[in-house]
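Supplied in structure tokens, the structure appears directly below.
The complex appears here minus one protein chain, its other protein chains still in place.
Chain lettering (A and B) follows the sequence in which the chains are written, and residue indices restart at 1 in each chain.
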Amino acid sequence: MRSIIDYLKEIILGVWSLLKGMKVTGSYFFRPGTIITQKYPNNRKDLVMFDRFKGEVVMPHNEKNEHKCTGCGICEINCPNGSIEIISKSILTEDGKKKRAIDKHIYRLSMCTFCALCVKTCPSNALAFSQEFEHAVFNRALLIKTLNKPGSQLMKGVE
Amino acid sequence: MLFDIVDVNSSPSLSDPWWKVFYDFSSLTHKIDSSLHNAMSQFWTTIAEMLIIGVLILLFYALIGLFLVYAERKVCAFMQNRLGPNRVGPFGIFQTIADLFKLLFKELIPIKNADSFLFNLAPFIVIIASFMAIAAIPFAKGLHAIDLNIGVLYVIAVSAMGVIGVLLAGWSSNNKYSLIGAMRSGAQIVSYELSVGLSIITIVILAGSMQLSEIVEAQRTGWFIFKGHIPAFIAFIVFLVSSTAETNRGPFDLAEAESELTAGYHTEYSGIKFAFFFLAEYINMFIVASIAATVFLGGWMPFNVGHWDGFNHVMDFVPPFVWYIGKTFFVIFIMMWFKWTFPRLRIDQLLTLEWKYLLPINLVNVLIMAFLVLMGWHF
Partner (left out) sequence: MEEKVKNITTDEQQEYVINMGPQHPSTHGVLRLVVSLKGEIVKSVQPHIGYIHRGIEKMCESITYPQIIHLTDRMDYLSAHINNEAVCLTVEKALEVEIPDRIKVIRTIMSELTRIQSHQLWWASFGMDLGGLTCFFYGLRDREKILDIFEETCGSRMIVSYNCPGGLMYDIHPNFQKRVKEFIKYFRKILPEYDQLLSGNVIFHERSKGIGKLTLEDAVSYGITGPSGRASGFSCDVRKHEPYSAYDKIKFKEILFTEGDTYHRYIARIDEMWESMNIIEQLIDNIPEGPYAVKMKPVIKLPEGEYYQRVETARGELGVFIISDGNKSPYRVKFRSPNFVNLSVLNHIAKGFKIADLVAIGGSLDLVIPDIDR
């Protein structure tokens, strides 16, 4: 007799625990308002990334097409993967002195691990992260980017 | 003749308005039958009727399959707090059609060292088994391809045949996972077929007939789940559990067991052959759900309550076909709810559940039901 009661109790408790689980899924079924899925390509216009989001490394230029990169090469040294390469040139300043400046600041996005060491260690804050995250391209060569814009110059007062 | 299943006395006259046909399809089928008779001989009439029914069922089969796949994806998505398919068409309703085309265009990968005859035969056995079962299901009054006097037995027997296809698929694939999946499936169906049969026998005792049309007709005054109260309700639950197991659906999807056996018996199938298994799974679900709806929930009978004439009139106004589909999808929804809530059982627990719990409960339940019927304690 005892064992029959135990047997029935086991069944009832088991079914009860299953019903509790069904309550959870059932309640979500009737509450589609709780869905947090974003319909990504459709919400592209009003999609705001966090301002610290590490999308890709960029070199901010001001409206006069000037940047802050002096070509010191610290970012190149600090990059763990060698995704940054600086090709420098020497230019003559107005007062006739020879000075080092960047010719090309090459950034290989495909090798970047977004460790932020280049941005953090840059002595003149020439690099920054943009919030752009749609990097897919059909040609791998397009991922090798030159960060300084053509014809850009060093901002005045940055050493 | 295949069409005349409803007794001739009740067949309505042809002068009824056209929409009456939705409440009783027998006048329409009689009309087709007699006009075919006038045009050709007895032999060709039968052949033509068989063809018409075959094409109709095929169409219905494909439509239901497509819809059920979509419904499952949407239901599971909402239960999992996500959106589900939403790209192809409004609310993603054409997603399954897109998937179908994808499966049609996919390569059929030949398997090295597989038994190619059995390998190719298996999906057809699975799908033919579900075809045969669908023939005996009463969709609405007069919409019933074949009304056998042992309809219930026929449906159970035929729907269990699909396991042969599963076993063949697992055996012939030359894949170790597939073989384990097939063997599990065999053990599973052999045991759960008992429970399905016994839980339906409980109702057969109450109805006093195995003919599906008579079972439905007997529920005119009340569905069996209400008429037979406690034992009928227990039988309904047991039937739900064991039919979920019989169709290899979660939490009893051991034959597929994605996390253990990758895809179980259909690991090696690709393209349209895989689609056959996939489709057959959903049609099997539809079949067991419609058996549950027919046997326990009154089939196409509307919901009538004793003497509430106004209420009953409103309920009668809804066409029987809608009632039938509604009940079937209610049962399908419950089965989906099971699948998307519970973790999977282990094979020994699966058999324990059957032999130590469902079978004894069922046997006692049959006894109780027989006692109730003898004493006349049902409604």
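Assume a residue touches a chain if its C-beta (ideal position, glycine included) is under 8 Å from a C-beta of that chain, and two chains touch if they have at least 3 such contacts.
Since we're looking at a predicted model, the values are computed, not measured.
The chain that is not drawn here is touched, among residues B:Arg87, B:Lys176, B:Arg220 or B:His313, by B:Lys176. When you scan B:Gly310, B:Pro343 or B:Gly376 for touch with the missing chain, the hit is B:Pro343. Note that of A:Lys23, A:Arg100, A:His135 or A:Lys149, the residue touching the chain absent from this view is A:Lys23. On the side of chain A, touch with the chain left out of the figure occurs at residues 13-15, 17-18, 20-21, 23-25, 36, 50, 52-54, 78, 80, 113-117, 120-121, 129. The chain not displayed touches chain B at residues 76, 79-82, 176-177, 180, 250-251, 253, 257-260, 262, 340-349.
The working rule: only the chains that are shown with their structure count from here on.
Between chain A and chain B the centroid-to-centroid distance comes to 51 Å (mean Cα coordinates, whole Å).
Listed in rising order, the residues of chain A touching chain B in the complex are 11, 18, 21-22, 24-26, 28-29, 32, 34-37, 39. Residues of chain B that touch chain A in their complex: 75, 78-83, 86, 337-338, 340-342, 357, 361.
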